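Here it is: the structure, laid out below.
A protein chain is absent from this complex, but the other protein chains hold their places.
Right, chain A next:
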Amino acid sequence: MTNLQFLWFILIGVLFSGFFFLEGFDFGVGMLVKSFAKTSDERDVVIKTIGPHWDGNEVWLITAGGAMFASFPMWYATLFSGFYLVLFLILAALIFRGVSFEFRANMKTDTWRNFWEWAATIGSFCAAFLFGMLFTAMIAGMPIDKNGDMTAHFGDYVNLFSIVGGVAVTVLCLVHGLNFIRLKTSGSLRDRALSWNKILYPVLFAGEVVFAILLFFSTDFFDKKPMTTTAIVVALVIFTVLAYWGVLGNHEWLSFIGSGLSLISVVVLIFNGLFPRVMIANNPANSLLIKNSSNSPYTLHLMTILTFSILPIVLVYFIWSYWVFYKRLASPKQSA
């Protein structure tokens, strides 16, 4: 494995971390459109908290996908063709929730507004759950042949472990979205988000424990890297505890950073466990490795130069755009 290959493995992890940190609260807020927000005015406010941002946040996914293609095309080809139906459902969910915000705002009848609100809610739930399921299934090992083609059956990626993984990621996104709403609104929505999280955090703790236990039995992470895997799982729990502390003591930033770091810990856990592989095959001889799945040194070198010259500029205006919309949005009056 060359340094560049290692660097790109890390970079893909960084891009997915960015995606889960940012799109995590987008998904969470999307899930809240129907149940949490009670009136049409409340929904306007809830959606508006992510209005200027969701689009840019989703670009992290597109960039991660593109970067994977540009650095590890064998990984990209195996992962995307192998998890065909899961990715197809993710796409459908992302599409429905993506257009729902704009379409809902322009619907005249309640029936249709209702339709697009459900599209946002269900789409967000499904996207978060399916992403969680996909990555959990991926680390459990899949039937992959010599050519790198994966021929998984339904039971390979839908099982207890992957469902628990999916639920855990969904709940993580949900509390992350609520923490975001606590930061971005004032009034009744802000209060409600706090009380919802008081209930949801204990659920999340339970989920994380079950997930850690299943991780022990379903993957080789604890066998191969007992120290780091344990450390990351502990970090995950600590971040969640900190976020919960932020809920109990009403420290909004602490909660938001805590839930964001919890999501990043999940990504780190996955990437740490994968290393030095990128896809885990049931037959270890067929696992895709960092060293033989990457592009040529020339392309990796080129991509490194380009990424390190463009990404800093992107980060500057990306962060600036959050700064511009820093202001809290007021909850609508109750009579509405």
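Everything below uses one rule, namely that contacts are C-beta pairs under 8 Å (C-beta built on N, C-alpha and C of every residue); 3 or more make two chains touch, one makes a residue touch a chain; residues count from 1.
In the analysis below, contacts and distances are computed from a predicted model.
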Choices "HTH luxR-type domain-containing protein", "Cytochrome ubiquinol oxidase subunit I", "Thioredoxin domain-containing protein" or "TRAP transporter large permease protein" - which one is the UniProt name of the chain not shown: "Cytochrome ubiquinol oxidase subunit I"
Option from A:Met31, A:Ala67, A:Val247 or A:Ile280 whose C-beta touches the chain left out: A:Ala67
Absent-chain interface as seen on chain A, which is shown: 44-45, 47-48, 51-53, 55-56, 58-59, 61-63, 65-74, 76-82, 84-85, 87-88, 91-92, 94-96, 98-99, 101-106, 108, 147-151, 186-187, 295-296, 298-299, 302-303, 306-307, 310-311, 314, 317-318, 321, 324-325, 328-331, 333
